[in-house]
Every structure is written in structure tokens, then in C-alpha cells.
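Comments concern the structure below.
One chain of protein is taken out of this complex; the other chains stay put.
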Amino acid sequence: MSTLAANAPGAPGGGLADVAASEATLRRFLHGLPGVDQVGLEARAATLGTRSIKTTAKAFAIDLAISMIDLTTLEGADTVGKVRSLCAKGLNPDPTDRTAPQVAAICVYPDMVETAKTALRGSDIQVASVATAFPSGRAGMPVKLADTAEAVAAGADEIDMVIDRGAFLSGRYLEVFEEIRAVKEACRRPDGSSAHLKVIFETGELQTYDNVRRASWLAMIAGADFIKTSTGKVAVNATPPVTLLMLEAVRDFRAATGTQVGVKPAGGIRTTKDAMKYLVMVNETLGDDWLSPHWFRFGASSLLNDLLMQRQKLRTGRYSGPDYVTVD
Amino acid sequence: MSETAMRIEVFKTYKLYVGGKFPRSESGRVYEVTDTKDQWLANAPLGTRKDTRDAVLAARAAVKGWSGTTAYNRGQVLYRVAEMLQGRREQFTAEVAAAEGLGAKKAAALVDAAIDRWVWYAGWTDKVAQIAGGANPVAGPFFNLSTPEPTGVVGVVAPRTGHGFSLLGLVSVVAPAIATGNTVVVAAAEQAPLPALSLGEVLATSDVPGGVVNLISGRTADIAPTLASHQDVNALDLAGAIDLEGPGAAAALEASAADTLKRVVRPAADPSAVDWTASPGTGRLLSFLETKTVWHPMGI
Partner (left out) sequence: MAKTDKKTAQPVQPAKPSGLFEYAPAPESPAAAGEIATSYGHFIGGRFVDSSGSEALKTVNPATEQVLAEFAQGTEEDVDRAVAAARKAFAGWSSLPGSERAKYLFRIARIVQERSRELAVLESIDNGKPIRETRDVDLPLVAAHFFYYAGWADKLDFAGFGPNPRPLGVAAQVIPWNFPLLMLAWKVAPALATGNTVVLKPAETTPLTALRFAEICRQAGLPDGVVNIVTGDGRTGAALTAHPDVNKVAFTGSTPVGRAIAKQIAGTRKKLSLELGGKAANIVFDDAPLDQAVEGIVNGIFFNQGHVCCAGSRLLVQESIQDELLDALKRRMGTLRVGDPLDKNTDIGAINSAAQLARITELAAAGEQEGAERWAPECELPGAGYWFRPTLFTGVSQAHRIAREEIFGPVLSVLTFRTPAEAVEKANNTPFGLSAGIWTEKGSRILWMANRLRAGVVWANTFNKFDPTSPFGGYKESGYGREGGRHGLEPYLNVEALDV
């Protein structure tokens, strides 16, 4: 990638790569971002959570939410069979209703990418793979890059990497920056195209909202295509306030650079009601431009069936039950 | 069924109240509770040191949530206790009458007073900081504010004597401690624990989070010293420590509490002369509070 291309508006990193010229400049930039008042942020997220989404708006939002799901299985017990059935579910979420949209992606560990890719052949569903020693990220760079390259080589369309929270929390921002850059590089395919890079912060470990805002900008400057809250493997995963903050970050980043970045809350989003709250936040913070699976995703597994049950309720007028949606 | 057929009453199994649940004693033992005329009333669980230890664990676990809830919420919860107690007035009247050897009318008045005492403390939750805290006009460019905070886990030796001790007395020592955000482990009055154990049933249905109040019946001489020596208990209310000697005596308990510098409220000089219907004032309310003072500079 030429220097020119890297700094052009709309380029990954938004042309802000200069701020990462040194540890000192990067630190100055990140610490110069406006602070976040916790109480105010949480109050705003809570207020948006009181929006009442009914009838046609609800139908629209349910289908939109389904189409934004990264249907995920990230268990030690994952098998080829499990991944295949998950792919089948993603392709055809509601066997009783073919109008139900497909999910955005199937999210798996690297060794399951090939299985997923095969199962999804011919569809628009993406295969996302976690990488970089997910979920802890505690491995050397060669391992992380190999992890990434393997997933990409196996056909992953999207890579969900984790940042080194230890490095971030001890203030080694440049290290995190370079790590993201390197993984981004590892996302490249021989044909010159790249797998999409989602950068996971594990916001539950970053703890403060100031940290989340800094991590967001850090990742975006480093070239993240998506910023993602959590692995789903720690006590605190996606929350409405932390997601709202990240939405504000991508909004401000585009205003500053012209480059649009997506957002993916993950973990803990289980109900239609939850999903509605997130979509309301996207709607009122970012608007139409982000209301598509290109720019907003839900990292979730059980959410899908709740959305389907609500969808059935809207269609039939009866409340559905777990026996009327498929378990995969 | 003929109208004269005798109906056999269902007896209640009295249980401990620990962590929001109603366990039997781990000892598997009970002891006989009688009225003041030695008539058998019920079997009460014989709580042990281990039951007490479990209760302290539960109380500790509840501190964060209970002290972290808003004072307004705590007030609502305490008021809810009053509402629930009002609904079970008849039951408690009978239990208090039996426990203290009183007529129904006098017992009912004591139950009413116990209900009103919950209301009194419900009103204190969001006011205690306004009488026990405040701005301090320090000589310098500083903002300086003192606020009371709960001490933590309070061990309570429930009153065992004095007019109204069995329910009103109990409420008068438990409510002020939890009003300010503490949690409590109570050694119920050994010879008359039934109103206390029934109060657990009221608390369990009053939005009081599990673990905020824990009620143990059994030998005071076992339970009270366990609380006094427990390193994870922060304060001790010795209202019912009436033993003149032995491990349950007030002086021994206070000395034991001194090891971890627990805050101690001593029993009245003459516990049997205490009239629990008297207006409570703020003594107990302010006993289990720590004052925190915050300094902050003022400048551009």
C-alpha cells in the first residue's frame, strides 16, 4: 500500500496515521480526545432504551436485526457437525417462513472456517473467524499472525481479532496500534483483496469509558473496518452505553476523516428487546448510513431465536414458544 | 363433613433465615420454645457457630448491593416491611403475647408499635446524611464535605428482656442498622425466638434483598461469641447480652470485639427495665456509620 493511498480520505485509518508516528504523539492524541462522563453517557443510553418500537417499525427492525447477526459458536466443544448445523440455521433461520432474512455471518474459530465456508457456498453469508489467540490475546505476535493468516487462507471473509488489553492498560498504545496494523496486513489475500478486520476491545476489561473511546480511535486509525465490544467470554460484555460510545466514535471519525467504520456489539444480547435498543441507538446516533449489515452487526447466538419468535408473533398474532423455532 | 368435625391445625416449622432462604440448622437439632407459663409452643432450630458463620458470609455478600442502593430505595423497602407486617398483625400479636406473657390487647399494641418503628426508620434512610453529614467551612480554597457511610456487617444480639423485647425490641435494633445500609446477623432472643423467626418470613416478602437480615435462633452463648470474635463482622449491638458471666456476657463479648476494633453498642444498664415502646431517638441509627470527609481544591 503506498503512502498516498494510506493517507487518502476514505482510506483505512482515515489518513490519521501520522498521529501514530511515535508513542508520544499517539498518547497525546488519544489523551486529547474529549472525556466521557459516565453518568451522562449511561443516562443517554437508558433514555434511548425507552423508545417504544411497535408494529411496522418492529417488523422492520426485527428483520434488520436478523440480517445483522454474526451467528456465533465459539466453544471448545465445537465440531464439524455443530458448525454445519449452525450454517444451516443461518441460511434458513425459520423453516416455517422462507421470508425470514439470512444472517450476516457465521462466526467460528479458525479451524472451523473451511467447514463453514463449504456449508455456506453459494450464499451471501460471510464467514467470520476469531483470531489472534482469541479470547485472551495472550500469545506472541508470530502466533497471532499465523492464526490470522490460517483463517484467511481457509477462506475467512472477516477476521475478529482481540487487542492486547495488557499493553493497552499499561499505556503501550503504539504496540497495540502496530499489532492491529500487522494483523490487518495478515488479512490480505494473494489476490490483493483483504478480509474485513474487526477489532475487539474487550470493553469489560478496559473498564473506563475514556479507555473505550481511546481504544476506538486507536483501532480506527490503525485501519479497523469494524470495532467490536467484546469476546463474549468475560463477565461484562456489550452494554448499551459502551456501544453508544463506540457509535459516537465512528460518527466523529467519519466526520474527521471521511472514513466510515462499522460497530459490532457482542455478548449478552439475547432478546428482541435488547436488539431494538441497539438499533434505536444506531438510528439516533448515526442514522441510515449505518443501518445495514455492512456497518452494524450483532455478535450473538441465542438472539436469533428470540427474534424469530417475535417475528412469528407479528405474523400470526400469537406468542410463539421455543418449541417452534429450531435449535442448532 | 359435619359441622362439628374437629379440624386438625397445621403447625408451622420454624426455620432460620439466612441469605434470603430458610434453612434448618446445620446441626439438625431443635430446642423447645415455651410460653412464659412453660407451655410448649414450637421447636426452634438450634443454630450453631457454623450457621452463624454462614450467616456472616451471607451478610457480607449483601453489603455491596444494599449499601449501594439509593437511600430512597432503602426507605421504600423498609416501608414495605411495615406494610407486610401490618398484614400479619394477628399472627404476630399471638406470637408476642405468648413470648412475653401478655394479653392480646397489649401484645397488639406492641405489634403496632413495631410496624410504626419500621415506618420511622423508613423515613430516616434518606435523611440521616442530612443530619449526620454536611459541608465543613475549612479555612482555605477547598470544598469539604462529610458524609456518613455504613460500617458493614453488624452482629446483633437481640433484646431478651424489657417491655416489647420479642418483636418491637428486635425491630428497634435491626431497622436502624439496615436503614443506613448495613447488613445484620441477629442472634434471636434465645427463650423467645418465634417472633424473630416469623419476622424473617415478612422480610423475605418485602423486597429486602437476601442476606441483608439474617436471623439465627439458638444459644446466645454460642452465637453471640461467634459474632463478637468473627473477623468479618464490623460492629456489634449487644442489646440482648444479658448474661452476667460466661462467654455470652456483655463484657466478654465487648472484649472479644476489641480484637478487630468492632464498633460496639453496649446493653442498657438494666436491660430488664428497658421499655422498647419509648421513642428511639437517633442513637442506634448513628452508631453503625463511618464518617467520610472529602477535600477538593477550588481553582480555575
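Odds and ends about this structure:
Per-chain residue numbering starts at 1, and chain names A and B are given in the order in which the chains are listed.
The rule is short, and it goes like this: contacts are C-beta pairs under 8 Å (C-beta built on N, C-alpha and C of every residue); 3 or more make two chains touch, one makes a residue touch a chain.
Quantities reported herein were computed from a predicted structural model and do not represent experimental measurements.
Taking the complete complex into account, A:Q102 is the one of A:T72, A:Q102 or A:T229 that touches the chain left out. Checked against the hidden chain, the listed residues B:A122, B:V153, B:L168 or B:L289 yield one contact partner: B:A122.
Touching the chain that is not shown, out of A:R44, A:K198 or A:K277: A:R44 (per the contact rule at the top). Mapped onto subunit A, the interface with the missing chain covers residues 10, 34-37, 39-41, 43-44, 50-58, 60-61, 64, 67, 102, 104, 124, 126, 225, 248, 251, 254-255, 258-260, 279, 283-291, 293-294. In the full complex, the hidden chain is touched by subunit B at residues 71-72, 75-76, 79, 116, 119-120, 122-127, 130-131, 141, 143, 282, 296-300.
Note that only the chains that are shown with their structure count from here on.
Subunit A and subunit B have CA centres that are 50 Å apart.
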